[in-house]
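Please find one structure pasted underneath; my questions will follow.
With one protein chain withheld, the remaining protein chains of the complex are depicted in position.
Then we have chain A:
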Amino acid sequence: MNFKNLREYLAWLYYQYLLITGIYVLEPWEKSIFNSILFSVIAMVIYTSYVFVPIHVRLALEFFTRMFGGQPESTMTLMT
């Protein structure tokens, strides 16, 4: 399969999406309903991850560094 330009490639991808999800057999208004629901769910997922994932990652890293960073101090106190 050789695609002459990006437009053709995107059209092929959309066609594959229609076939695999089974949307291909539905009438156009049903396709629009499904596409809009899917698009809004994906948009919400992206927005939530953009807002919350950096904060969670930072907190998790802080938690783990405190747990392992604090270790040498406690073993030293045990030995002495």
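Heads up, the rule we're going with is that a contact is a pair of C-beta atoms (placed from the backbone, for glycine too) under 8 Å apart; a residue touches a chain by one contact, two chains touch by 3 or more; residues count from 1.
Here is the rule we use: contacts and distances are computed from a predicted model.
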{"item": "Listed names \"Sorting nexin-30\", \"Eukaryotic translation initiation factor 3 subunit B\", \"Cytochrome b-c1 complex subunit 7\" or \"serine C-palmitoyltransferase\", with the criterion being the UniProt name of the chain not displayed", "value": "\"serine C-palmitoyltransferase\""}
{"item": "Touching residues on chain A - with respect to the absent chain", "value": "1, 12, 15-16, 18-27, 30, 34"}
